[in-house]
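Here is chain A:
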Amino acid sequence: MLKTIALKEFTDTLRDGRFRVAAVLVGALLVVSVLVSRHYYQTVSRQHEQAKRTARYQWENQGSNNPHSAAHYGVYAFKPKYPLSMLDNGLDKYLGVSLFLEAHRQNESQFKAIEDSSALARFGELTPAFVLIYLVPLLIVLMAFGAFTSEKESGNLRLVLSQGLSRRTWLLGKLAGVWLVLLTLVVPLFLIGLLFLAASPGADGGEFARFGLLALVLLLYFAVFVNVSVGVSAWAANSNGSLVLLLGFWMLSTLVLPKATTNLARRLYPAPSALAYQAALEKDLKNGVDGHDSANEFSKKFERETLAKYGVDSVSQLPFNYWGLAMQAGEEHEEHVFDKHTRAIQDLYRRQLAVHQASAFLSPTILTRLLSMSLARTDLEAHYHFQQEAENYRIRLVRDLNYELKDHSKYDDWEYQVNNDFFRKTARFDYQPVTLAYTTGQTAGKLVFLLGWVLVSLAGAWWAAAKLNG
Partner candidate 1 sequence: MNILEAKGLSKQYKDKAALSQLDLQIKPGEIFCLLGQNGAGKTTTINLFLGFVEPSAGAAFINGVDVAKQPVQTKKDLAYIPEQVMLYPNLSGRENLSFFSQLAGFKYAKAQLGDLLTGAGLQAGAVDQRVSTYSKGMRQKVGIAIALAKKAKALLLDEPTSGLDPKASNEFSELLKKLSGQGTAVLMATHDIFRAKEVGTRVGIMREGRLVTTLNAADITASGLEKLYLEYMHD
Partner candidate 2 sequence: MKANSTVTLLRFDWLQLKRSHAFWQLTALLLVISGYAAFYGRTEVEQQQQKIDLLKHDIDSSMRVVSLELQKRDTTAAWHYDDFLFSLHANRPDGTAALAFGQRDLHKFAVSITTGTYFYNKYATGYENKTLSGEIANPQKQLAGHLDTSFVLVFLLPLYFILISYNLLSSEKEGGTLLLLAGQAVSIPGFMLTKLALRWLIGAVLGTLIILAAATITQAAFDYRLFCMVLATWLYVGCWAGITAVVTAFHRSSGFNALSLVSAWLLFCLAIPATLTALLNVVYPVDAKAQLTAAVQKANARVFATPKPLLASTFYQQYPLYNNIPRDTFPNGWYNPRWVRAMHLLLDKEVKPYDARYHAQLAQRIRSTDGLDYCSPAVLAQSIFNRTAASDMQQMLAYDTATYHHFALWRDYLDEKIFLHQNTLTKKEFERLPQYHFTPVIDYTQINRRLVALGLVTLSLFASSYGMMKRPLFRKMI
């Protein structure tokens, strides 16, 4: 029985010219988006590789330099682009890609692509995620808004119900029918995506697992829209009402709520002004050892403590170059201060995101987008991870340079220099990106939330179908 209904719906929809046009359009957009994203990914990856090599080359060939001056000279770290960013480039354009690592300070990432774009970019960007998360649900709405209302309007409802068909079997049949069409459309696209992924260098097992999870997330998301659409169709009096209602839901879920809730989040957890942030940072920086300022009270205290520790009267009697140690002491204080302030902002953003995510009970799109960005590693957490790793590397590099000064130069010998051989041996930044385990830990809650949406919407459709009456 179920099979009969599902197959009837399937052939009905496939024969519908409107659906065919819409499906071809969505398919074409998806193909274009994949090609364009792939091109962009390849270009940017190439640029990054090149920039990364140039940066390291510059570092290794800076010539003879004082180790601490070299720490000021600094080095760039580049955030890698992941193959799945082809599917969802998430926040990539709104976050910088390069990070300048130098002594004394933790910098912000630079080079935000969005700063180079006009207002056109704010309309959204055609990526596979854009098509799958924003357009396919609309296609589902268009497929299913008349599922039951058309039966009501043509008077078939009485006829079919009089055949002794149970309302719930009918519902399941309708759902299965929509799914058949949907899968016919998206399964080939998923397979094409898989091929593209396989053809991308740098796609490892983790990337495929992420792709699988992303496909699962999308199917759950589609399930929500299928359930809601068929449910509303069962509930609404006529097709027009059903269509208006579903379009309203789509618009709120994809357009209005994501904007409204990020704004609400900012109102609940306002960020400090850059000026206040900077002032607080500077205040904390002053309350500690300053490697460049020996007159600072904390620097003096550190000097006294060091002298006491080694039992000598003056820093020149120490068995090493005191300035190297003092620089490192200052560095550690600065690291601590920066860490505190950066974390404060990160936690603020996390709280804002939590508000955004909490409003997902009205908008499955918010959840799905967050999940897809996490899986593609284009979300805030992946960025923070990169920032943290780069910071760890910076700490290590600056420490190595300061200790070089401390252990191998004489006190007050500011002319002490190391050469390119030394720089070649300094640590490299070998970034290990966010692991799958980390991502799944981050996303499990959202996945359950989305599953909840599927179940609740199914229950709603179930209830609406039970009330169907000729």
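Following the convention adopted for this analysis, contacts are C-beta pairs under 8 Å (C-beta built on N, C-alpha and C of every residue); 3 or more make two chains touch, one makes a residue touch a chain; residues count from 1.
In picking the candidates, the idea was that all candidates are chains of the complex that A comes from, given by their letters.
Model, not experiment: these values are computed from the prediction.
Chemist: Need the partner of chain A in this complex, chosen from 1 or 2. Which is it?
Modeler: Of all the numbered candidates, the touching one is 2.
Chemist: Inside the complex, what are the residues of chain A that reach candidate 2?
Modeler: For this pair, the touching residues of chain A are 18, 22, 29, 32-33, 36-37, 39-40, 43, 47, 51, 54-55, 58, 62, 65, 69, 72-74, 76, 90-91, 94-95, 98, 100, 102, 105-127, 130, 134-135, 138, 142, 146, 239-241, 243-244, 247-248, 251, 255-256, 258-263, 265-267, 271-278, 281, 345, 348-349, 352-353, 356, 380.
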